Structures are given as structure tokens and as C-alpha cells.
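Of the protein chains in this complex, one is absent; all others appear in place.
The chains carry the letters A and B, assigned in the order they are written, with residues numbered from 1 in each.
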Amino acid sequence: METKRLPLAPAVGAGLLLVVPLVLPDWMKFIVTLAMAKFVAVLAVALFLRANLVTFGHAMFYAVGAYAVGFSVKWFGFGDVVVLLPVGALLGAGVAALVGLVIARYREVFFAMLNLAFSMMLYGVLLKLYWLTGGTDGLGVGVPTFLGYAPPREYLRDFLYYTTLGVAGIVIYVVHRFLASPLGFYLRALADNEIRIEYSGESARRVLYHTYVVSGALGGLAGVLVAFTVGHIVPEYSFWIQSGDFVFVALLGGYGSVVGPLIGSIAFEFIRTYASKYFPNEWQMALGIIMLAIILFRPGGLWAIYEALAARVGRRTSERQRA
Amino acid sequence: MRLLTTIAMDGTVFAAILFLISVGLTLVFGVLRILNVAHGGLYAFGAFTATTLAVWLLDLGANPYLTYLMLLVAAVLVGVIAGPLIERVFLQRVYGRAEAIQLLLTFSIFLILDDLIKLIWGTKPLFVSAPYTLLGEFSLSGIRYSWYQVVLIAVAIVFGGVLVWAVRGTRIGKIAVSVINDREISQAIGINVNRVYVGSFTLGAFCAALGGALIAPTIAVAPGFAVDATVLAFAVIAIGGMGNLEGAALGALIVGLLRAMAVHLLPEADLVVIYVAMIAVLVFRPQGLFGQVELRRI
Partner (left out) sequence: MAADRISVEIGAGELVGIVGANGSGKTTFLNLITGYLTPEAGRIFLMGQDRTGLPPRVITRLGVARSFQIPQLYTNLSVLESLLLSLAAQADKGAGFWRPLYRHPWIDEGMETLGRFGLEAYAHRPVNELPEGGRKLLDIALSFALKPNLLLMDEPTSGVSIRDKFQIMDTLIKVVQESRLTTIFVEHDMDVVQRYGRRVLAFNDGRVIADGRPEAVLADPDVRKAVLGRV
């Protein structure tokens, strides 16, 4: 049922992203890298929003990925980005495989709250076991290497940028295939009619569980990327406000598409950098107001606004062609 | 033995606080079937308003016993202003929409309230100790407690009792129960469902604000207050059964006692123990201890 949009715009967008490091200043590179990394976690949350499920706990997998990097550096002196990426994904998937055994039975409010509980438990552990995790001081990542190669300082940002871009691209492809598969459609069907799913001989719980494991991998990936980008890992990676941010970005960008969350994430990171600098006490309120506006007036988020514009442009072009 | 009494006393005080925090949340869920994430924000508003009113009163040189009245006034103010405002302007626009959206709506309101508090009261902590110290102290097993804490326990019990009676015994309560069970039939027999919704939400807001107002004298109220309270309230009502008043009481008692045990026996676990309890209950009884399972008719 997904009609073809202007293929031009996504191509332009991808092209832009490819040249960003060549034209933009360092601090902007940093923001876009961060946005692309977090986008991977937002995509995980967006998957569940399609099934009418809110998760206030995906920061858990994000933290798992980040702390995987932190512990690897702390205990083994090993900080290789390329190797730690799949490690983070596997750990995230592993934790999700365990937690999912419990969580896949729940829906609606309970799903949201159980996710919250698990992520806050992790937060509590990360905070209190300070001799292990560094507590509020957190962990550092040292000097990142890429398959053994340690890039010179001037190029580190670029390496991180392109690595993140590559991961984001792969993730977009994988999630796109997932959503086109029977499991992906069953995920949407979860929001509609679980009774019909069960009476088809398929297990709603199984659908949710598999999605949950995939989302855990995505969260872990995002955590690894952000850990290296920011360079510092703290327990707040698992705090429920972080989960809330992921949900907000999914809503802002439009969780109905795979690319929407990316746009939302980039917008969010830029707004946040400015807003928290100039309006530290009003920043959350602005977020809240924007969310309200989206929910009440444009539930499809930024992506829906883009689609509406594209449709109008498409119509006007064809009118001009006919004239 | 001494340790046991300390844990029991601490636990009960904490349980009273938790009950006052959570009862409004479970009430709103019971009637509107929406989990109000903004609940913590209303709680914090109640605490800040109460502190400000009490301090203002004391500055005027009035009788310090009147600060108790101020606590109540603060709760009523917040409840009566914020309740209908939030419900009529925002909440009613998402009735019937996807649950995820409703949850996100209340989450946005929470974010707004949290910053509103910072804007109105600044970021420094406030406190008013008069209501707490006025009643004096006593010793139990070598630990000093304030009589105010005992009053908190008494208020929690009485308030809980009043709410239960109001729901079961009064006409308004029965009307609310009717709306909970079947909205359409209630409308068909002439019940003004909108008014029940506004009323229930306002009552829930009042309960949240009252909880905040009563706790305010025991601590220094500061931003970030709301976040902790929200998560705790969730845990309590999930354990007790969402929408169930007795469940909120039982959940509060369980969480309160567990936390007291953790604080005295295993301090590193004091944050974690609440979530472990919530997960444990939900795994074995997904609907909470007093919750009910609903099976869809097909």
C-alpha cells in the first residue's frame, strides 16, 4: 500500500549526508553524527509505535551498547569501533532475548511500564555499583581505532561520521526488509487485531518477541556509536528520560516511515543544542509543546509534512505539464 | 527486634507517602483508562504551591497551625485549576485514539509541567519545616520520628477510606463505576459521561497535588522531584492493580516495606528493589494483585 514517493528527495538527502563532513564545521559534523547514531535507536522505538506499543525503556539497550564499549576499554584496553559494533548489537540482542521472554506477553500500558522498570533497574545498578561502572563519573573510551588503525586526530571525526553513516544505511536497509516481510506486516497487524493473528495459527507473542530482539540489537548499535562519538559513558544512558527522547524523536520524525526518524533525529539534535544552551529551563517545555502539536494536528510528524508537500509539488508539476 | 520496628515504622511512613502519591493515578486510570504520565508533575506542583503558600503565611506572622490549612488549599487550587484545564483542553481530544498516542500526550504535558515549575519557582530547592516540626517528635527503638509522619499515616488511611466509601457508597461513585463498565450504556441512560470524566480527572489531580503538599514539609522540594515520584507511582499501581484503590494501598505497603528493608539491610539495592518487585508481580499476575483480566467478546 506504500505508493512511490519522489525518489529524488531521498537521493538528494543521501547525497547531502555523504558530503557533510567536507563542507560543514566540526561541531555540526558532531551533531549530525550523534543524530544518525541515535536514529538507529529511534528506529527501534518506531517499530513498536507502528504496533501501537510505546516503550519507555529502550534506553536499556542503548546503555548496554555504550557500556560494552566502556568495559572493553576499561578492562581490555580495547577500543576498536568496527569490532565493538557487532559486539554491542549482539549484547543488545542478548539482553532483549532475555527481557523479551517476560515482556512479550504484555501490551499497552504494561508493556510500556515493564520496559521502564527494566531500564530503570539497569540505571540503578549502573549508578550504585560505582566501583565497577564509575557511577556518576562514568567511563571513558580512550582513543578509538578502526580495525586496528588509529586515525590522526584531525580525521577522527570524519571516520566516526562515515562509520555512523554506513551503519545507519545498513540499518535502514535491514529494517526496510523487515517491514516488508511477513513478520513486519504481522507487527502492524498486532495493533489491529491480535485475535485474528492467533486464529491464523501465528503467535502474537512470537511476533513481538522477535521484534523485541531486533530492536535490542539496534539499541546496542546506537549505544556503541554514541559512546565513541561523545567519548563519555554515564548511567543516564539508561534513564527513562533518554527513552522518552527516543520516543519523542520517533513521533517528531514520523514513525510510519523508515527515513522519518532520521529527519526527526537530525532536527532534534540541532534544536536541542541551541535550545539547551539558550533556554535551559524552557527546553523540555518546548519539546512538550511540539509533541502536543504533533499529536493534535500532525500525527504523521515531519515525514508526513514532507509527503504532503511532495504530493502538492507533484500535482502542480503535472498540472503545468498538462497546460 | 529494634531493627524490625525501625523497618516497620519507616516502611509504613513511606507506604503512606506512596499511597498518597499513587491513589490519584490509579483513580484516573480506573475511570478514563488512561495512564496519566503528567501525574508526577501535578504532584510536584502541589508540593511547590503548598510550600510557597505556607512560607507566605508564616512571613505574615500568622498562626503556624494554619500552615496545615495552606497545604489543603494548595492541593485544591492545583486540582481545580489544572484538572479541568488538562482534561478538557487536551485529554478529551485523544479519547478513542491509539493508546500510544494518549500516553505520549500525557508525557508531553509532564514535560511542560516540569519546566513550568522551573520557570515559576527557579531551580533552587525550597522548604518549609514548620508543619513538620510543629507537632514535635518521639522516639521508637532509638530512632527519632516526627508526629507529622504519624499524621501522614493517619491521613493516608482516612483518605483512602473516604475514597473507597465515595466510590462504593455514594450515588456519584456508582455513576462513575457505571461509566467505567460501559460508557455507551451509561450515556444511553442519561449519565453525563463528560462530566464524570472531568470530575474524575480533577479528583485525581487533587489527590496528586495533595500528596505533594503533604510530603513537602518533610523534604526540600526541588526540580526533578516530579520524575522520581512518577516512576514510583507507576510501580505502586502496577503492583496493586491499575484502577483499584485497595490495590494502591497494598502496592504502597509492599513497596514501602521493601524499600525500608533495602535501606537498612542492603542500601545499594534501594532503587532497584522497587522495580524488582514490580517485575516479579507482573510476571506472575500481569493484571496486578487486585486487578481484573478482561477477555474480549467475540
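Heads up, the rule we're going with is that a residue touches a chain if its C-beta (ideal position, glycine included) is under 8 Å from a C-beta of that chain, and two chains touch if they have at least 3 such contacts.
Everything numeric in this text was worked out from a predicted model, so none of it was measured.
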Touch with the omitted chain, as defined above, among A:155, A:185 or A:274: A:185
Absent-chain interface as seen on chain A, which is shown: 1, 177-178, 180-186, 188-189, 191-193, 195-196, 198-203, 206-207, 210, 214
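Simple rule for what comes next: only the chains that are shown with their structure count from here on.
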Where chain A and chain B are represented by their mean Cα positions, the distance between them in whole Å: 33
Interfacial residue positions of chain A with respect to chain B in the complex: 49, 52-54, 102, 105-106, 108-110, 112-114, 116-118, 120-121, 123-125, 127-129, 191, 195, 240-241, 244, 247, 251, 281-285, 287-289, 291-292, 295-296, 299
Parts of chain B lying in touch with chain A, wherever the complex brings them together: 29, 35, 90, 93-94, 98-101, 103-105, 107-112, 114-116, 118-119, 123, 227, 231, 234-235, 238, 242, 268-269, 271-272, 275-276, 278-279, 282-283, 286, 296, 298
